[in-house]
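Contents: one structure, followed by commentary.
The complex appears here without one of its protein chains, the remainder shown in place.
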Amino acid sequence: MSAPKKVVLAYSGGLDTSIILKWLQTEYGCEVVTFTADLGQGEELEPAREKALMLGIKPENIHIVDVREEFVRDFVFPMFRANAVYEGLYLLGTSIARPLISQHLVRIAHETGADAVAHGATGKGNDQVRFELSAYALDPSIKVIAPWREWDLTSRTRLLEFAEANQIPISKDKRGEAPFSVDANLLHTSSEGKVLENPGDEAPDYVAQRIVAVEDAPDTPEFIEVGFERGDAVSINGEALSPATILARLNDYGARHGIGLLDFVENRFVGMKSRGVYETPGGTILLEAHRGIEQITLDSGAGHLKDSIMPRYAELIYNGFWFSPEREALQALIDKTQEHVTGMVKLKLYKGSVRTVARWSDHSLYSEAHVTFEDDAGAYDQKDAAGFIRLNALRLKLIATRNARVAGK
Amino acid sequence: MSAPKKVVLAYSGGLDTSIILKWLQTEYGCEVVTFTADLGQGEELEPAREKALMLGIKPENIHIVDVREEFVRDFVFPMFRANAVYEGLYLLGTSIARPLISQHLVRIAHETGADAVAHGATGKGNDQVRFELSAYALDPSIKVIAPWREWDLTSRTRLLEFAEANQIPISKDKRGEAPFSVDANLLHTSSEGKVLENPGDEAPDYVAQRIVAVEDAPDTPEFIEVGFERGDAVSINGEALSPATILARLNDYGARHGIGLLDFVENRFVGMKSRGVYETPGGTILLEAHRGIEQITLDSGAGHLKDSIMPRYAELIYNGFWFSPEREALQALIDKTQEHVTGMVKLKLYKGSVRTVARWSDHSLYSEAHVTFEDDAGAYDQKDAAGFIRLNALRLKLIATRNARVAGK
Amino acid sequence: MSAPKKVVLAYSGGLDTSIILKWLQTEYGCEVVTFTADLGQGEELEPAREKALMLGIKPENIHIVDVREEFVRDFVFPMFRANAVYEGLYLLGTSIARPLISQHLVRIAHETGADAVAHGATGKGNDQVRFELSAYALDPSIKVIAPWREWDLTSRTRLLEFAEANQIPISKDKRGEAPFSVDANLLHTSSEGKVLENPGDEAPDYVAQRIVAVEDAPDTPEFIEVGFERGDAVSINGEALSPATILARLNDYGARHGIGLLDFVENRFVGMKSRGVYETPGGTILLEAHRGIEQITLDSGAGHLKDSIMPRYAELIYNGFWFSPEREALQALIDKTQEHVTGMVKLKLYKGSVRTVARWSDHSLYSEAHVTFEDDAGAYDQKDAAGFIRLNALRLKLIATRNARVAGK
Partner (left out) sequence: MSAPKKVVLAYSGGLDTSIILKWLQTEYGCEVVTFTADLGQGEELEPAREKALMLGIKPENIHIVDVREEFVRDFVFPMFRANAVYEGLYLLGTSIARPLISQHLVRIAHETGADAVAHGATGKGNDQVRFELSAYALDPSIKVIAPWREWDLTSRTRLLEFAEANQIPISKDKRGEAPFSVDANLLHTSSEGKVLENPGDEAPDYVAQRIVAVEDAPDTPEFIEVGFERGDAVSINGEALSPATILARLNDYGARHGIGLLDFVENRFVGMKSRGVYETPGGTILLEAHRGIEQITLDSGAGHLKDSIMPRYAELIYNGFWFSPEREALQALIDKTQEHVTGMVKLKLYKGSVRTVARWSDHSLYSEAHVTFEDDAGAYDQKDAAGFIRLNALRLKLIATRNARVAGK
């Protein structure tokens, strides 16, 4: 790979990406363009602009974009249509944000004539894979620079020395090492590393930052109603809301009631296990609500099909293959099933748990006439069940007969 | 089908199966053998013996069996090795008990020379299918009698008239109709019908009978440690326990903390949707614990494979195909993956939720040496990730190049 | 079910459906509308009109429709996009025609105000299921009449007596029983029953009617080129052709070269095994050609996904669930993968076999630059493979280390 001339960097404004910024300038002598996204991580972005300016980035090379609506509408919601859960429990909050960031990095590279993009993910994790697969899928000729895999700043001490040597301001709380590493966006906050590295030790209470401790959650339950159209949440308690607003509101509800905390050991794509603490307050409510509305609007044929391909879909997102033909083909399948996933779900929120308690829809497939224990006025002939069972049993009978014959009985 | 001569009836001692008992005697003039199982449903079984005697069953034709250990060891535990969940949420508590009952019905039929078995499931539900497929798979020549599909006692009034005409005692609370229908065993209690028939109405509080209301659960969390060997729970808080005892203890913990309540609309095998309220206190804890121990002991290859076939496995159990070649083949796959699923899980129980907070094992695949944010002493070469990503990206690049070429760019 | 007033019958003009026609008139006293489709079965349809008239059908109640293009375009081609094969070998030639017929029956019922449809499939086979599931899916209130399951004409003798009693002409060759049963359309000809009922006996030579015996096929191979666009065949040897014309031409090629004969024992949806002889000359070529073009235009991600869901897709078609949400969702997935399946395939036809010998496309993903054994000018860095392998091996190493540790080595 020839040296890059102009690089678009995913820049948070924090110490680490500031070091990367400087390192790119010094190592490659290249022009740096910064991209800072408001993904709902809950931090001010203007300081990132000031810091970039201070580090010598030209004003026209600083790109700060509010991508919250896009994030929820084009990434989070499509994923939730699938009820995607990785390894039974993880709602993919970090995974789903990476392709969006890469998409903007590549877009800005094209707009600014940059030939490379750079990110601050380490060489041990999944995020490097997600950033880079997305970038290559969107522009096969783009260069991707992953400083953590390249440089020799392999200890905290050397990083701080580099920062000092390059006039990068270091806030006091960054002098010491953080007790764990954090990623946040509108969907979730993840914590991993350091104090969490032994999965046999309980996570300290201070790890959870976003969700109130269940013990401190309100002593009375709260009920909310979430409205859906074609698989996507569109309203809360009757108020129509934009995608990002809905997720933000659900986050408020979930955080207040202690909902969505997960302590989890997962299998990384790069082959090792890692332990994380995930806080997904709104997403946890959204998943339950989506399942609730599917219960009455989705047929078993489509539903079971979705369930059977979901693990693969989730794995693709986890592994960074959002921009791949197979994810897109699975999305076509999933979206096809959501045409009638429209209606209302009532949920009970209380002390860390969310439960569907009622659901109704004009698109409902539920037929009280068929299921009733009362007289069904001929909707269903119970005698049909006899034939249904006998034909389903036929092959089992033939097997039993064969097995007995072979066993010499 | 020629008339049965001797029938083994799944007999609870309740009004409905007592009516069936009498109806079999009068309709077919056949000898009736009763089978009453202690599945952990929490009812005395001796009254069933007395009632059967009173209805004219010979003492030697009355079979009362405690099947709790067998139920948990041979049915519940194998199923939980798969993390089986039907339609995302239902733990299959009723489904998994039916093949066991059929197995005993057929065994007793063989031992007593009976040519038929009978059950009290209606023609609209799944249980008829589960009972009958199991029976036919175990004895292809057995006759199965399903009185609810055959008789004309189609209203409560006619049933009571038949009971009175046949000197079947009717307890006062059975005069009126129950507000919903209940099934219970050591794994769960299900409620459906009547007041639950509109899934848009919240279930009345009195429906949940087994689990304390979350609002009434203790205000302080409780922590327990569950030990596993080869995928099965074997101890609680260090005390080795039999399968049924473990499940019973977990039920106590779960019930006290309000854990395991589900309000659910499901797709029945016979083609309609139905709504049920399920209480699975111990099973809900067990599922979480099993996932917890798998997190550190199961490799991603085996784990993702299991996840991908789980929906099909759960569907087979739900539909009544426990005794089928495909369930057995899937079980062989699942059991193969559990060889190292051995270790300890610590769980937090509180107000309706159960969460894994720590897990450890001699069989752990978790490698702190690899995952650490600290210096890993060469366990992992971050530069390997570059090649890993580039080869994973190669096909995506070729696609992007092709697509651009075709688009005439 | 109340008695039908007006019935649309799938009418071939043959003896059996003529008897059904008359039986419907006499049994139900209902008006009969006939639907006769040209599916490419290679029979004249005008005699069916004359016979219907003779049996008292009003001219305006006789519907004869050439559905060949529709059949291939809307049913056969979408199915071949999936490379659908049932149980490894069967190309679903009968299965795929049934939903089309039901669609027309229901359409004509709506246009003529009929309240029922009727078909001539027996109660043991798959076709009854396919006809009826399709009809119910298209009109949930339609009545379906299956005379073979209802009447008492259960022997050849009684059928002929009924025919004679009702002035239905019986051609001489129908006096005796056919040695096997045949179904034919543009995609295939199937033969089953009678002389074929023992799968341990070879099928007599006279069973194959459509394909020349391989021994009699030409002694010199023939080469053809099939062009594809978005997964569908669009040309042969450079000549653009309509869907039905393409399939007809491929049938000619295949039949001449002895291609597409299958002797097969399959699992019917109704639970029994049956043996059939299938002749699918053009379809066999089309499948090979489609695989050939996918080889260079389809990415492995999309390709392996398609392969993994194909068995389920084929099973759905075989079982009669063409008009189901799950088939439609799978179709959306499949169609999404076909966007670039465009190009040319060259095939060698010879003595019963068809083989792809070359394929090329503007949409090709094949990169000679990458794969070459020669110097690749930097397209691929072989050192990347080392990292790729090491990270893929990481979990296997961790497993081996764990297993050795546990084994006490």
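Each chain carries a letter (A, B and C) given by its place in the written order, and its residues are counted from 1.
Operating definition for what follows: a residue touches a chain if its C-beta (ideal position, glycine included) is under 8 Å from a C-beta of that chain, and two chains touch if they have at least 3 such contacts.
The structure displayed is predicted, hence computed values, not measured ones.
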| item | value |
| --- | --- |
| Per the touch definition above, residue among B:324, B:361 or B:382 touching the missing chain | B:324 |
| From B:158, B:336 or B:405, residue that would touch the chain that is not displayed | B:336 |
| Chain C residues touching the omitted chain (full complex) | 83, 87-89, 122-124, 128-129, 132-133, 136-140, 146, 148-149, 154-155, 181, 193-194, 197-203, 214-215, 219-221, 261-267, 270, 272-275, 291, 295-296, 299-300, 303-304, 307-308, 310-312, 315, 321, 323-325, 346, 350-353, 355-360, 365-368, 370-373, 375, 380, 382-386, 388-389, 392-393, 396-401, 404 |
| Where the unshown chain meets chain A, residue by residue | 299-301, 340, 362-365, 367, 370, 380-381, 383-388, 390-392, 394-395, 398-399, 402-403, 405-406 |
| Touching residues on chain B - with respect to the absent chain | 267, 270-272, 299, 301-302, 304-306, 309, 312, 321, 324-326, 328-330, 332-337, 391-395, 398 |
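One rule holds in what follows: only the chains that are shown with their structure count from here on.
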| item | value |
| --- | --- |
| For chain A paired with chain B, centre-to-centre distance based on mean C-alpha positions, whole Å | 31 |
| Inter-centroid spacing, chain C versus chain A (mean Cα positions, whole Å) | 41 |
| Multi-partner residues of chain C (at least 2 other chains) | 299, 301, 391-392, 394-395, 398 |
